[in-house]
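As you look at this complex, bear in mind that one protein chain is not there, while each of the others sits in place.
Which chain is which? They are A and B, in the order written, and residues in each are numbered from 1.
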Amino acid sequence: METREFTCIGCPLGCSLKVTLNNGEVTEVTGNTCPNGDKYARKECTNPTRIVTSSVRVKGGKIAMVSCKTKEDIPKRLIFDVAHALENVVMDAPVAIGDVVLSNVCETGVDVIATKSVEAR
Amino acid sequence: MKYDLVIVGGGPAGLAAAIAAKDNGIDSILIIERDRELGGILNQCIHNGFGLHTFKEELTGPEYASRFISQVKERGIEYKLNTMVMDIANDKTVTAMNSEDGMFTIEAKAVVLAMGCRERSRGALNIPGYRPAGIFSAGTAQRLVNIEGYMPGRRVVILGSGDIGLIMARRMTLEGAKVLAVAELMPYSGGLKRNIVQCLDDFDIPLYLSHTVVDIEGKERVEGITIAEVGPDRKPIPGSEIHYDCDTLLLSCGLLPENELSKTAGVELSPITSGPIVNDSLETNIEGVFACGNVLHVHDLVDFVSQEATNAGKNAAKYILEGHPAAAKELEILPVDGVRYTVPRYIRPEVMDDTLTVRFRVGQVFKNCAIATYFGDQLISKRKRPVMAPGEMEQVILKKSQLAEYPDITNITIKIEEA
Partner (left out) sequence: MYDVAIIGAGVVGSAIARELSRYKVNACVIERDEDVCCGTSKANSAIVHAGFDATPGTLKAQLNVRGNEMMDQLSKDLDFPFKRNGSLVVCTKDQDPSLLEELLEKGKKNGVPDLKIIDREELLKMEPNLADDVVKALYAPTGAIVCPFHLTIALAENAADNGVEFFLNTEVKEIKKADGHYVLTTEGETIEAKTVVNAAGVYADRFNNMVSDKKLEIIARRGQYMLLDKDAGAHVSHTVFQLPGKMGKGVLVTPTVHGNLLVGPTAEDIENKEGVNTTMEGLDSLAATSSLSVKNVPLRQVITSFAGLRAHEAGGDFVIGEAEDAKGFFNAAGIESPGLSSAPAIGEMVAAQVAASLGLEKDPSFNGTRKGILNPAGLSMEERNELIRSNPAYGQIICRCESVSEGEILDAIHRTLGARSLDGVKRRTRAGMGRCQSGFCSPKVMEILEREVPMSMFDVTKNGHDSKIVFGYNKKI
C-alpha cells in the first residue's frame, strides 16, 4: 500500500487529493469534490499530462506573434520537448484560430494549434 | 457625438457589458479601447484555464476573448481602437482621443467603466536598492514574451505569488530562462493553487512564503537579488538572507483598479478595493455610471468578470430605457470578521433582480470555516467552506424573495464564522 498526495488542478478549487495505490494500481481517491478530481488523481499517478501553450512568430501579420497550444494534453515529461519543437516555427499570415501550427508534435499524435487569429498586414 | 451607452475599455468586462446591453435593447453603443485590439489583457494571457464556468471547457486567454469579440462583431456593436478616454465628466460627457478622429466628446446616456487594473510597481512597493534595468512587473514581462516575442531575462527571481507571477515563472522557464525562486511576503500564496502546482512544482521552482526582497544590486542591469524571511510584522529577519545571482526581478505583488478617470468623474471609491462603491445594479454614486470587472474589484477568474459585466450591461440598458427607479430603500452590506469588502456595497430589495451574487474576498486563510449571512441580527444562511484564501473570491447569493420577508432590517452582514 502506498499513498500519494496531489493538489487537483482541474479547477480553481484546488482540492487536496489523497490517492491510495496497491502495486501501482489506484485503489482509492479521497478529497475530491467532483469526478474530475478522481480522474485527475488517477492520471497524475499513472500518466501525468499537461496542455502546453506558447507563441510563435508570424510573417506578414498585423502583429508579430501568434499564441498557440497543444490541442490536447501531452505527456508531462514532454513539456520541454514540445516547447523546443516550436523554436523555429514561423507562421505565414493570415492565421485563423485553430490553424495547425505544428502537427503531431514530438510524435505525440497531438497538433499544436493557433489560439488567436492574425490578419495579414 | 451621441451614444446611448459608452463603454470605457474593450477587455473582457467591456465586451460582456456591450453584448448584454445590446441584447437588452440598446443599439447605440460605443466601446472605447486604448490598445490596438479588443480583448484587453487576455491577449497576453496565452495560458489555458479560462472559461471553465462560462463555456464548460478550458480555453486560453485569446480564445476566451475571441468568443466575446465575435459576439460583439456579430451584433454590429461599434468600437474604436487605439483610442484613449481622456476625461469623463459627471454629466457623462466622455472626452476621448485617437490619431484619426483627434480629440472628441461623446454625450452618453449611460457609461460603463471597464478600464481594468494595473500592477503594483517596484516604486509603490518601496523595495530598496539600485534602479537598474531588469525589474519588470510580471505583466510587462508577459507582454514582452507573449506579444512581442522578446526575452526580458535569463536568470529570474520573482517577488509575489500572484497568478501572473506564477504563470510567468512557467512561461520564462519554457522559453529558456532559469527561474531561481518565487518569494511571497505573506504566509500564503496570492495565486490559485493549481498555478502553484502547474507553474512551480512541475518545474521544481521553490516558493518562499513570508519572504521579501531586501536588496537589488547592479547599477545598469540587475546583477543580484537578496531575499529575506519576514517576521509576523512583515519586517525582514536579519540573518535569513538568501542571495541570488540573477539578471531579472519580476514583480507580481497585487493589482490596483485603474480609477483615475472615475475619480475625475466624481465616482466614490472604496479604500479597500480601490474600486467604485456600487449598488445591486453595479451603479456608482453617479446616476447612469456603472462599473464592472477589475476596475470595480480585482477578480480571480475572468468568468466572474464576464458574469458581472453582463449584469452591468443589462442594468445600463435598463437605466437607458426605463430611467432610474424611484428612490428605493437601500441596505448596506457590512463586511466583518474576515470579510474584507463586498461588491455590491448597497442593495435595494425592492428593485433588485430575483437573485443577486455578492462577491468578496477574505483577509486571511480560513480552514473549516463558514460564510454566514445575517439580515439585521437574524442569521439567514451559513455555508461551510473547507478552505478560503485571499487569493480566491468568495460569494453569497441573496434572494429577493427572502429579503422581502425582512422588511424592517437596515443592513445585511456577511462574516466568517467557525463552521
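The rule we apply is simple: contacts are C-beta pairs under 8 Å (C-beta built on N, C-alpha and C of every residue); 3 or more make two chains touch, one makes a residue touch a chain.
On a predicted model such as this, the values are computed, not experimentally measured, just so you know.
Of the candidate positions A:7, A:55 or A:108, contact with the hidden chain is made by A:55.
One of B:177, B:246, B:296 or B:331 touches the chain omitted from the figure, and that residue is B:177. Touch with the chain omitted from the figure is made, among B:144, B:197, B:370 or B:409, by B:144. Of the listed residues B:2, B:73, B:219 or B:329, the one in contact with the hidden chain in the full complex is B:219.
In the full complex, subunit A touches the omitted chain through residues 55, 57, 83-84, 86-87. With the whole complex as reference, residues 34, 82, 84, 86, 97-103, 118-119, 121-124, 126, 128-134, 136-137, 139-140, 143-145, 147-154, 175-177, 214-216, 219-221, 236, 247, 260, 263 of subunit B touch the missing chain.
Criterion: only the chains that are shown with their structure count from here on.
The residues of subunit A lying in touch with subunit B in their complex are 6-14, 50-55, 57, 63-65, 67-69, 76, 79-80, 83, 97, 115-117. Interface residues of subunit B, counted against subunit A in their complex, comprise 36-37, 43, 46-48, 52, 58-63, 66, 145-149, 174-175, 192-194, 196-198, 202, 300-301, 392.
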